[in-house]
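In this view, the complex is presented without one of its protein chains, the others remaining in place.
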Amino acid sequence: MKEIKENIIQRIKANFADAAEKNDFKDNRVDFSVKKETIPSILFYLKDEMGFIHLSHISCVDWLEEGELEVVFIVWSPKDKIKVFVRTRLDRDNPVMDNVDMIWRQANTYEREMREMFGVQFTGLVAPEEFLLEDWQGPPPFRRDFDTAAYAEKTFWHRPGREDAQDVRETIANRDGEEIPDFAKKYSR
Amino acid sequence: MMNDKNSQKIVDIIQNWARKHSIWVLAYGTGCGAIEIPPTMTSRYDAERLGVRGAATPRQADVLLITGYLTVKTMKRVIRVYEQMQDPKYVIGFGSCTINGGMYYDSYNTIKVLDKYLPVDVYINGCMPRPEAVLSGFAQLQKRIAEGRANGAQQYKDNLEWYRANQKKIIPNWIMPEYNW
Partner (left out) sequence: MREKATTLYIGPQHPGITGNMMVKVQVEGDTIVKARTEVGYLHRAFEKLQERRNWLQSFTLLCRFCVPEPDPVEESYARAVELLEGREVPERAKYIRVLMLELARIGSYMLWYGGQNGSLGLYTMGQWSVGDRNYILDLFEELTGGRVYHMYIWPGGVRRDLPEGFAEKVLRTMDYLEKRLKDYDDLMFDNTIFQKRTQGVGIISKEKAVEWGVVGPVLRGSGIKSDIRIDDPYEVYDKLDFIVPTHEGGDIWSRALVRRQEIRQSIRIIRQVIEQMPSGEYYNRIPNPHKWALPKGDAYARTEATRGEVGMYIVSDGGVHPRRIHFRGAAYVHGITLLEDLLIGENVADISAIMNSLGTCPPEIER
């Protein structure tokens, strides 16, 4: 396993000068950070030359404090039994990167979701604008500066009684004058 | 007056007796509660012995079973479906998330209180309610029908403006036909 990891790092480093690797994981995993311009070429290289034919996951993480969005690609090689993480950082105010759905078809779905939820724009992505939400007027909801609780409070009706952690048993007993059975008292706070 | 059993006319009593023994549920699993519907309908719990069975289209159905949370996007379809259903029609709210939002109380995309948007006749609580609870909910609905108290549809008709205002508050792009029955 160790040799395979070393070999992968060597080959990637030889071809992509800007790839910064990380290799101190307990599981079968190697990690590369690259510039966003390199993403399509490194993914093509991983898939076509190195046998990472399966795209496991694409994720996006909002690092609000650093003003950046991080996009992570996780690819898997059935031959070497190893997974490679390729990550890149985008500017949070203007997140634009290249579309990669010509490499893996299913990337299209991930990109649609990322566009809607994080506002990441993919150049050349052909897909309907709306994916999960309908007539959404707020900011991209998965960004950390969008406050879901405040939005829900403002938009929806709430049934009273959830403000504090009430003991439901006592409430019921007070309302109906009903005795709390002994076995239930044991669990009451 | 509707709520008083004594005020039922004899024809109402016969009608309600017939209605309570043939509850056709619209097969629309709006949320995760749909997973407990197949066990309820199949051999072990066999809801059909209470006259409860599935119906494929809204026009044939009597009960709209809201199985769990309703997202705003589904809400629009559910209202449309409810308005397509013909009288007599009842709504059962299924699961904690229809009652007070359940564990999604702070989600930006699910409604929290169903009875502000649709008239609910019976709530079944739990996450997930067991098939026994579902059956008991249906039995409760039957009882209410027999007593003439399951008058959600009438309530919806009477307070249509209030319901509409609530619905339009969460659905920004309102393209629906008028409700006229």
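By letter and in written order, the chains are A and B; residue numbering begins at 1 in each of them.
Convention: a residue touches a chain if its C-beta (ideal position, glycine included) is under 8 Å from a C-beta of that chain, and two chains touch if they have at least 3 such contacts.
Remember, predicted model here, so these are calculated numbers, not experimental data.
Within the complete assembly, residues 26-29, 53-57, 59-62, 72, 74, 76, 78, 81, 83, 85, 104-106, 108-110, 128, 130-134, 141-142, 144, 146, 148-149 of subunit A touch the chain that is not shown. Annotation for subunit B: contacts to the undisplayed chain at residues 26-32, 34-36, 38-39, 42-44, 54, 56, 58, 69, 71, 73-74, 77, 81, 103-104, 106-110, 127-128, 130.
In this text, only the chains that are shown with their structure count from here on.
Taking each chain's centre as the mean of its C-alpha atoms, subunit A lies 36 Å from subunit B. The part of subunit B that touches subunit A in the complex is made up of residues 72-73, 76, 99-101, 105-113, 116, 166, 169-173.
Every residue of subunit A that touches subunit B in the complex is listed here, in rising order: 133-135, 137-138, 141, 146, 148-149, 151-152, 155-159, 161-162.
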